[in-house]
Structures are given as structure tokens and as C-alpha cells.
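Heads up, the thing below is written out as C-alpha cells.
A single protein chain has been omitted; all remaining protein chains appear in their positions.
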Amino acid sequence: MITWKTTALASAFAVLGTTASMADCGITSGKVSILGNDFPAIQALVEAAKECAGNGVSVSSNLTTEHRDIQVAALTANPAQYSSAIVANSSIVPLMNDGLIRPLDDLVAEHGQNLKPSQLITIDGKVMAVAFMANAQHMFYRSDLIEQAGVTAPESYEDVLAAAEAIRSAGIMEHPVALNTKTGWNLGEEFVNMYSGYGGVFFQDGTAEPNINNETGVAALNTLKALTEYSNPDFLTFDSNATQALWESGEVAIATLWGSRAAGILDAEGSTSDVTSTTVLAGAPTVGNGTTPATTLWWDGFTIAANISDEDAEATFIAMVNGISPEVIAANNDDAVWLGEGYTPGDASVGIFASVQGGAAPYPMLPYMGLMHTALGDELSDFLQGQETAEQALADVEAAYRTAAKEQGFLQ
Amino acid sequence: MPHRTFLWFIFPSLAAMILFIAMPIASVLIQSLYVEHEQVIVLGETCGPFGCTPSTTVDVEATAQLKEDAPLGRFNGLGTYLDRGHLAVNELRMAWAISDGLGDFLSRVMNLPFYKALAFTMTFTFVVTPLVIVLGLAIALGVNGLPKMLKGPTIFVSLLPMIVTPLIGSLILFWMIDADGIIGKTLQVIFDDPDLSLKASPTLTWIVLIIYGVWHSAPFAFIVFYAGLQTVPEETLEAAMIDGASRWERIRYVVIPHMAPLVVFISLMQLMDNFRVFEPIVGFSAQANATSLSYIIYSDLRGDQQQFGSAAATSMLTILGVAVLLTPVLIRTWRDFNRKRA
């Protein structure tokens, strides 16, 4: 409830501030229209961007959970339906592949004084997007249960397995572990995280040839399977909503969940103080004697469409930068782990920061990664259910990926 | 009716269907015969908030030239239909060659996404459709025998499973069948098995989906049958009674034959709808254990990279499947049509 209230509050401020700040943006004309996902941080951004409206400038938005499915078609049209698409590391790829977004170097030089250099997503030397928030899956654990089982706070997945065994054999919990392992995108993401933690590389150098059916892949899968054996047998249906509910009901001791869910987990709603007061956020565990956390780092950022006039592009850029100004970030501090100036890290951001500092890898922004992710999500559940070997599962993934990559022209 | 008048009457309907169904189907058919251009990949480096990594990107300019020369992509004929994601001809041949025995062959076939989906789709269609018809008829007979006063409210309640949005209806049921939910817990008590989980095993997931399918569609069959019951010829029933027919015999020899055309109608609609089963799979998060043709299409079209060609091919195969399923019904309707015409 807290997030909804802050949004409501933020929009109330935005309404109050409309007349006062209209001139601040310094745009005189242009059409700004924004496509993005529908959650509080983006809502806050869009509200602030809308302050630039007036005097020949129109700002409209379409925030929807279906944004990924319409963005390519919407930006392919000429002129594009939206002048800006809000994307993440994975969803920028199809826009890049089709050349639907424009380089932002000139606009950054002219209007981006408030942006930190680290916010600029630079591809082959050209700025293609401006990131404004970060996210990652990381570890949550219950300090009281860990203590009760007589183990120390886990730092690697091997520790997690040992702690889980200790908790189970002490009779505290039968299924102490939870991961977002729902068949499909979630399960694919877990493998991506684990494989990255083992230092695996998904493709052969510089090509779209898959490279996962190897010892590292098998090790990653086996670790995943070992973890799911300490999970509730329903684990193949676990998405973020399910794992958060499990955590809040106090039925899990160690979990890898999205950092963006931390605020909801730590607040009093839906849980008891026994759970919230002993919930500890930590960076993602390492795995297999690796040194970097077994997770991938995500950003959300905005892009500017290619198929629009330069005037609209400039107006859009200014409005979007206004949407992530330090004041907006400060006013909506707890809605996200913001990357821009004005952010004060709160309790809920600890896990994400620890993962970033541990040197976790960013989610690979490759033209064919989405196809690999889909193949992983669809083909791994047979192995986790014990119906086939790890090698067979990985061979299936590669075969499914190859088929898709051939249809998409990445492989011959 | 003269052709001209016919055309005027049917024009609006036909125009809407041609524009929004026939033309898209034609374009989907064409799309399924093509694959994307060869993508020109260049090496580079990507930098962001979390540092720099070497990466590859698509050379947009080089690819744009290829696209301009042939906007549809590369012609692939039936290649997409035959690849691993669809009919998997090569994989089938291979499986046949290396498998030792039919069981092994089948398990290899079930490892291919299309056949796995087809297996569930067919099972669902052929189990749910007859059950819906039987249950619908039973409810209709039961409701028909109720005192007049109770009929109204009962009809209304009976329609509920059909009118609650499937997306949300299945989500709520999904929570109810959770091992900690009311139905899940009750079943654990009934079967005296504290580890019973309806979501974990493939068999139980299939059963749950089938029960949901029957529950959701039974009202449709019920309302159609109930209406049909109101038109059962009274004289025939009375004549049968005078001949000493029991109630069961009256149902068997008078009511059921009278309802035969309704059974055709319901089977037609149900076969089609069940063959496209999709919402319950998403609602029940059942994709680990059960996928359907519509689900594969969904999975191709959702996500970060959409695979239109692959989805197009699966869609055409779905249409083909429905056409085959409907053939017996169509033949029957054709005979009726000619009889009526004569």
C-alpha cells in the first residue's frame, strides 16, 4: 500500500507544481509521447515529464505491462507512435536490432548536464539510452532461522545448500529455499544468473553460436537442481508474486528474489513482525568458488525513437531528463534504486548495492540473447523434474535456440 | 435468393471478416513461408552503469539494405513448418533411427515442443468435449425437473463459471488449489497425504486443467440443452409412456434423439474452443507440465524477441488441426444442408 500512496502523493505534488514549473523545461514546441511499463517509479517519471506540457508542447504516455509486445511495431511506424520507449537491458535489444532508436550523443551534450556518465548506455561509442534505475535478484535470509539451525550467514550457494540442509535436519522447515523458478522467463533468468556466477559465457566469441552445453552449464544446472530440492515441490510455478507471498508468510528461510520486491517484503503489510524484523538483505551468493555474485544486473532507461522529427526528439529528451531530475528522484526515493543524482540509498536497496559492488555481471545485451532466454525457460523444467539428464536438457536448449536463431537470421 | 440481394445482405459481415480475419490469415500464411534476413553482426563494446563488456550488435545499415531488396525476408518454403519447433521432421527421423523400442521413441517425440503441446491439446480436447456434453445434459435434465420457483436462480448460478473472466477465474482457482489453499488442504485431508500437491506432478496438473475446462464450459452446454428440453415434443413423450417406457427409456429414445442437433452444435464449438486451450495454462502456471499449441504461439510472440515466423507456422498448423477435427461435423452439416435444399 505504501508504494501506491507515495505515487498518489507524488502525483498530487505534480499537479500542484504544474503551473509553477512549466517554464523550467525550456521546451517551446514538440510532441512527447512515452511508452513504458506500469510501475511506481515510471509513473513518477512520467508525471514529472508531463510538467513540461503546455505552450505548444504536448506530453502523453501509455504505461502498460504489455509494452514489450507493442514497442517494435509502435516505433517501426513512421512517424513513430511514441517518441520515447522506456526499456530494460533485454527489451532495448529488439529496438537496436531494427534500428528504431536514435543515438543520443548530441542531446546528451546539450541537455544532459544533470546526468551522471555512468547512466549513459553506450554501445560502440554511441549513447543509445539513459538508465535511471537498477535492479537485480539477490539473497534474502532469515537471521533467526539461520541462527537456530546453528549456521553462519551464507555467502555462496554452497553455504545456502549447507544451511538449507541444517534447517531441514533440525526440523525447522521442510522446504527452506525459494527461487523464482516458474517455467518460462523466470526459470531462464535463474539459469542465466547461475551460469554467469560460474563465469560461463553464453555464446562463442563474437558469434551467435550457443555455448552452454558444457561442464559449466551442467554445474550451473546441478546447483539449480540441488537448490530446488530444498524448495517446495510446486517450485515450477513460482513467480515473484508466489515467492514474495511465501516469504511474507514465513515459510521460507533463504530465497533469491528481485531487489525491487524488497520494499514490499520489509513493510508491515502482508507479513508479521517476526518475519520482517529478521529478514536480512544480502548480495547474491557466489557459486562454485567464483568471486562474483551469481546474478545479473538490470537497468531501466529511456530511449528516443528514430522515426520522429529532430524537434520532437529534442523535446522528448528534455522532458525525460526532467522526469529523472534530482528533485523527482528525491521525492520518490523509495520507489526504486535510482541511478541519478538525488538518490539516498534506503534499507531496501542493500542487496542490490551489495551485488553491484561484488562485481556481478550485467544481463548480456546481445542481439540474440532473448532467443536464448526463451529457449532456456522452455526446456529446463524436464531436467529439474528429474525426467532427463542435464546434458540432454542443455542439448535441447541449444537445439531450440538454433531453430529460433535460424528463423531470425542470426545463424545459418 | 438472387446473388445480388445475397451479396447486399452479407456484405457488411463479409467485409469485416475479409478485412480483419481473411487478410491477416493470408499474410500470416505468407509470413510463415519466409525467414528473416541474414543479420550482419558487428563486434563492439557496451558500457552502462555496471561497467563495460564486449558485445555484438546488428549492423543496422547493412541489414537495412538487405531488407530493402527483399522486404519479406528469405523464402524458406515449408522449412519453418518442418523445423524442430514445429513438425520436427529430421528430429523424428533421427529418433526413429536411434530409439530402441516404441516407448523410447515416444519419449523422444514428447521431448519436442510441438508434439508435447499437441499431446496435451488433443487429450484436453477429446476428454473435455464429451464430458462437457454429458455434464451439460445432466444439469439441464436436473434443472428442468426443479420446481418452477427454483429454476431462475439455479440457471443464473449455473452460468457463473462461464461469465467470470477466465484470466482471473483461473488465477483464483490456482490459489485455492495451492497446497495451503482451501481445496488443496481439503484434498490432502481426504487422501490422507500431507505432501499432495496438485501443481507439482504432470498427471495431476493435466487432471486439474481438464476439470477446470469442464467446469468452465459446462454452462454453455447446459444452457443450450436446457433450451432444447423446452421443445421436446410432448405427444411423443406421452405416447412412449403409454407404451410403458421407463423414464430412462424416454430419455434414451425420445429426449436424446431430439437433442442430437444440439449435440452437433455444442461439439462444433467445444472442439474448436478446446483445441485452442490457452488461458487455463497461463492462469494455472501449468506450462512446466502442460503446453498447448496456443501456448507455444503465445510464448513465441511474448518476451523480448518476438518470433513471428514461428508463431505464424504454428497458427497455420492450428487452423489445419481444427479443420481436420471439424471434418465429420462438416460432412454432417453438408448432408443436412443438401437435404434442406432439396
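Which chain is which? They are A and B, in the order written, and residues in each are numbered from 1.
FYI, a contact is a pair of C-beta atoms (placed from the backbone, for glycine too) under 8 Å apart; a residue touches a chain by one contact, two chains touch by 3 or more.
One rule holds for everything that comes next: contacts and distances are computed from a predicted model.
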Choices "Long-chain fatty acid--CoA ligase", "Transketolase", "ATP synthase subunit c" or "Carbohydrate ABC transporter permease" - which one is the UniProt name of the chain not shown: "Carbohydrate ABC transporter permease"
Visible chains in contact with the missing one: A, B
Sole residue of B:106, B:122 or B:322 that reaches the chain not shown, by the stated touch rule: B:322
Contact footprint on subunit B, counting only the chain that is left out: 1, 3, 5-6, 8-10, 12-14, 16-17, 19-22, 24-25, 27-28, 138-139, 141-143, 145-146, 152, 154-169, 171-173, 175-176, 178, 180-182, 185, 215, 219, 223-224, 226-228, 230-232, 234, 237-238, 241, 247, 250, 261-262, 264-265, 268-269, 272, 275-276, 278-279, 293-294, 297-298, 301, 306, 308, 311-312, 315, 318-319, 321-323, 326, 330, 333-334, 336-337, 340-341
Those residues of subunit A which, in the complete complex, touch the missing chain: 1, 3-4, 8, 37-40, 61-66, 69-70, 73-74, 76-78, 81, 135, 180, 185-186, 239-241, 244-246, 248-251, 258, 260-261, 264, 268-272, 298
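Criterion: only the chains that are shown with their structure count from here on.
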Subunit A and subunit B: spacing of chain centres that average the CA atoms, whole Å: 33
Residue numbers on subunit B that touch subunit A, as the complex places them: 35-39, 41-51, 53, 55-58, 60-61, 63-64, 73-74, 80, 83-85, 91, 111, 113, 178-179, 195, 197, 199-200, 202, 284-289, 299, 301-307, 309-310
Touch list for subunit A against partner subunit B, complex: 68-69, 72, 89-91, 93-94, 96-99, 118-125, 131, 134, 182-185, 206-208, 232-234, 236-237, 239, 297, 299, 339, 356, 360-362, 364-371, 373-374, 378, 381-382, 385, 388, 392, 396, 399-400, 402-404, 406-410, 412
